[in-house]
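With one protein chain removed, the remaining protein chains of the complex are shown where they sit.
Now for chain A:
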Amino acid sequence: MFEFCSDPEALERLRWFACYLSNGKHMAFYASFGTVMVLLAITAPVAMAFGFAGASAARSRILPIRWLGKGYTAIVRGVPDIVFFLFFVIALDQAFEWMRHQIKCPDWADPIRQGNDFIVCGAAKLPLNTAPQWIHETYGFFLAVLTFAIVFGAFAANVLFGAMRAVPMAQLETAAAYGMSERQTFWRVLVPQMWLYALPGLSNLWLILVKATPLLFLLGVEDIVYWARELGGFVNPRFTDYPHGDWRLFYFLGLLVFYLFLTWGSERVLARLTKRLSHGQATMGGEAARREAQA
């Protein structure tokens, strides 16, 4: 990075740190913060969509759809996350490849399952063997997002399902009395009001999601916790220009600060959101807002 870094042993302390903290390994560490933030930014809305679909399905009038919604939340919530991450991602990947195999190589004679191996034709591999490494990484990242979305979507579905039931019956009856159809009642009365009831549960989920990202390394995506361990661990002077002892404590303290800031920021946003959603609601929060406006 800096010119004076060519001989780290001769450096005085400040410059040593400047060089140490700007080597390639640290750059990968800083980049992984971006990975985590992008993952959160994509996963949260996708999981919310899964949750909304799950909750809507769970209160459908059509029995098979209701089963689907209830089954989704019950099964996913019941399976440990780590099992999901070890098994499900590989299964998902194989499912995609199997489908592509059926389409692209209809005259393939060999069986796909040979003992333990899962073999599809070259054209069906996802990503292709010839693809550059960044495509492989993006694909892994995409699988991670999908898995996170499915897992957290199930929890969100349960929260939203409860929130939908918490909207006062009188509201829905009034809507019906005004001549709204069921669909209109759902979109115009139920959904706008349920968010307030869903918010505490959803904010919990968000904070759990923020801290669940170390599971990423199981999928080959290198996140901040992986790099903190890797960088903080003891390195033999033979293999590095910057030998140091076990510094994991300092790296993890750094992560602690990062996570605290993230949590603090989330809390502020959520508090504002709660206040906003409380307006006009027949709740204590709504009442307080009304009085404040009057005073």
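Rule of thumb we're sticking to: a residue touches a chain if its C-beta (ideal position, glycine included) is under 8 Å from a C-beta of that chain, and two chains touch if they have at least 3 such contacts; residues count from 1.
Here is the rule we go by: contacts and distances are computed from a predicted model.
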Protein name as given in UniProt for the chain not displayed, "Cytochrome bc1 complex Rieske iron-sulfur subunit", "Amino acid ABC transporter", "Extracellular ligand-binding receptor" or "Na+/H+ antiporter subunit C": "Amino acid ABC transporter"
Contact partner of the left-out chain, one of A:188, A:229 or A:290: A:229
Among A:16, A:139 or A:186, residue touching the chain not depicted: A:139
Residue touching the undisplayed chain, where the options are A:99, A:128 or A:166: A:128
Residues in chain A touching the chain absent from view: 23-25, 27-28, 38, 42, 45-46, 86, 90, 93-94, 97, 100, 114-131, 133, 135-136, 138-139, 142, 145, 217-218, 220, 222, 229-230, 233-236, 238-242, 245-246, 248
